[in-house]
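One chain of protein is taken out of this complex; the other chains stay put.
Each chain gets a letter, A and B, in the order it is written, and its residues are counted from 1.
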Amino acid sequence: MSTSVEPRDPQATPEGEASQPTSVGRGGELVFSTISTVSGLSILAILAAVAFFLVLLAAPALTSDPADLPYGEFWQWVAPFAFGTVWAAVLALLMAVPVAIGIALFISHYAPRKLANGLGYIVDLLAAVPSVVFGLWGINALAPAVMPVYGWLNKAFGWFPPFAGGVSGTGRTMLTAAIVLAVMVLPIITALCREVFLQTPKLHEEASLALGATRWEMIKQAVFPFGMPGIISAAMLGLGRALGETMAVAMVLSPSDQISFELLTPNGPNTIAANIALNFPEAFGLGINQLIASGLVLFVITLAVNMAARAIIASRAEFSGAN
Amino acid sequence: MKMHKFAKLAAVAAAGALVLSGCANNEQPTGGEGGEGGSELSGTLTGIGASSMQAAQEKWVAEFMTQNPGVQVSYAPEGSGAGREAFMGGGADFAGSDRALKEDENKAGEFGRCAEGSIAYDMPMYISPIAIIFNVEGVDDLNLNAEVTAKIFDGKIKKWNDPAIAELNPDAELPDADIHPVHRSDDSGTTENFTSYLSEVAPDAWPHEPDGEWAAEGGEGAKGTSGVVAAVTNGTGTIGYADASQAGDLAQAKVGEEGNFSELTPESAAQIVENSPVEEGREEHDLAMELNRKGEGYPIVLVSYAIACAEYQDPAQAELVKAYLSYMASEEGQKAAEEAAGSAPLSPKLAEQVNASIEAIK
């Protein structure tokens, strides 16, 4: 594939292929573009291998008699978890993205330069905390702390369906899990947004300010339009993390197997990844295949979510310095 | 200038490497000590299985390797199912499991490291009592029978001052508070044993099949023993079940039938296993227990098994497995586990049977 690379720079000799090792530039070009292309293709190969293996191991669960399956009929079993996965991830993103943009803006455009570096460093630290520790923090610190708030929300806004129902006695609900997820994806989204905001061309910003814009107007005019694809990218990365997060959700959420929008009751549906983690150690025989088949469903969900996101982004022209 | 920077980085890295010099202080070869045990065993032994007995395995591995310096034992607490799966696939020399292999699973020739045509032996090694823990303001002592317990965990009894509970606890001041039952959200042997207690002793109140996965609706789930303990501790009006050794400071209910509530002690837990027969129809030396939970003693216990080949492909490996399992089943080994993990020791009668099985391994 790399042989079809056309030289762009006018200096290089035309139609120089592998047969012309005379110029170091050409040889280097060929090697470099080949390595890049092969790397890209190798990712596809790895993913194909993962997918192949998933399908191979999932197949027995999908093809065998539902009566033999240890967890019951497959689609009926997996549907609430599929819903829970998307529901938890969406809630987490709804909380994390605005806050992340806020933090990134604070660091890139509001805080004094010296301070900003240190602050950025602190937020990056959050990314270093292992998910097990997030889980422990969720159970021991967050859940007890939010219990009274949940009680109040239920009393005051119980007419609003997500806040309805009998409040959990341990605070380990869907909303708590979503908060933990939000905190977990925060550093990734923040760090990327921050880098993108910092790359906003200085000239754009200064032009805006020179026209008399306030700082906020400048951000709306120069920083956001420039950074929008980056923000969406960052959000997608965060979404991926939230969809696939295993241990923290498994530890924090009190799971059920019913589809429910209730945020404050222990009826929140489990997520697929957490369900795998909870049942995998004891799974045996077909049970393993069934759990892996649910992993395949998660895979498909991620695929669908990405397609949807892409469809949304496609309506806007992507900005790139490189096109 | 650039070289300088690299040099600085290199210096920092080198300093870091020196701090962590790639060897651990406690692993220095101890010279003559090895000969003391008179052991000439050497090789590596891999076990995979239940995390319930991880604390005990840690102790056993440590003691066994001190006595037999030539042997390297590792036990990965990946879970019972993972252990059985790995043992079948040939990924482990023995498996630790919270349940015995079922009869139709224990078929000759299905096990990776076993000789052709060999079945596997299930040997009870680790008995852990399961405590019912609760956290209700003003209540320290609580008597429960199977029926009331089943109704609480099934969501039929919703208030702490329900007459059914009050009847069993005439002296307690039960508050008018909601009960929040906490169960294991992960598939576990603890849940399987807890639910089989409920369904055997109170089949009317507990309509669900005993299973490692929680079958009832409602209630709150928490991951692992530590998760249940944390949820019960941090919640209000909560009740749950957990391995007794991990229950910490939480109040534990006395369990039994009317007038005969049994406090949880290692002895009372061992008693119930002692009085239980081996499942019928099993090959000789395959010791799958059939727990009789209505008998004397504390009825909710978890029995974990070591699963090993009847005959190994490699005789040297068989020697290692026999040595290690013998240590686990020995009085010394059981005592070590009681100390380190709070388990109940095997009764002498049962230990004898287990030892006979170990002897039979080839």
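Keep in mind that, in the parts below, a residue touches a chain if its C-beta (ideal position, glycine included) is under 8 Å from a C-beta of that chain, and two chains touch if they have at least 3 such contacts.
Keep this in mind: contacts and distances are computed from a predicted model.
Asker: Would you kindly match the missing chain to its UniProt protein name, picking from "Phosphate transport system permease protein PstA", "Lactate racemase domain-containing protein", "2-oxoglutarate ferredoxin oxidoreductase subunit gamma" or "CheW-like domain-containing protein"?
Answerer: Matching the unshown chain against "Phosphate transport system permease protein PstA", "Lactate racemase domain-containing protein", "2-oxoglutarate ferredoxin oxidoreductase subunit gamma" or "CheW-like domain-containing protein" yields "Phosphate transport system permease protein PstA".
Asker: Considering the complete complex, identify which of A:A61, A:A143 or A:L186 is in touch with the unshown chain.
Answerer: If we include the chain that is not displayed, A:L186 is the one touching it.
Asker: Can you say which of A:T246, A:T265 or A:Q290 touches the chain missing from this structure?
Answerer: Missing-chain contact among the listed residues: A:T246.
Asker: Determine which one of B:S42, B:T66, B:N161 or B:N260 touches the chain that has been left out.
Answerer: B:T66
Asker: Mind pulling the subunit B residues that touch the left-out chain?
Answerer: That gives, for subunit B, the contact residues 5, 9, 12, 19-20, 22-27, 46, 51-52, 54-56, 58-59, 61-63, 65-66, 72, 74-78, 82, 86, 89-92, 112, 224-226, 245-246, 248, 339-342.
The criterion applied here is as follows: only the chains that are shown with their structure count from here on.
Asker: So in the complex, the part of subunit B that touches subunit A is made up of which residues?
Answerer: Against subunit A, the touching part of subunit B is residues 51, 78-82, 84-85, 98, 105, 178, 180, 182, 185-189, 212-213, 217-224, 227, 230-231, 234-238.
Asker: Considering only the defined contacts, which subunit A positions touch subunit B in the complex?
Answerer: 71, 135, 139-140, 143-144, 147, 166, 168-172, 250-251, 253-256, 266, 270, 277-285, 287-288
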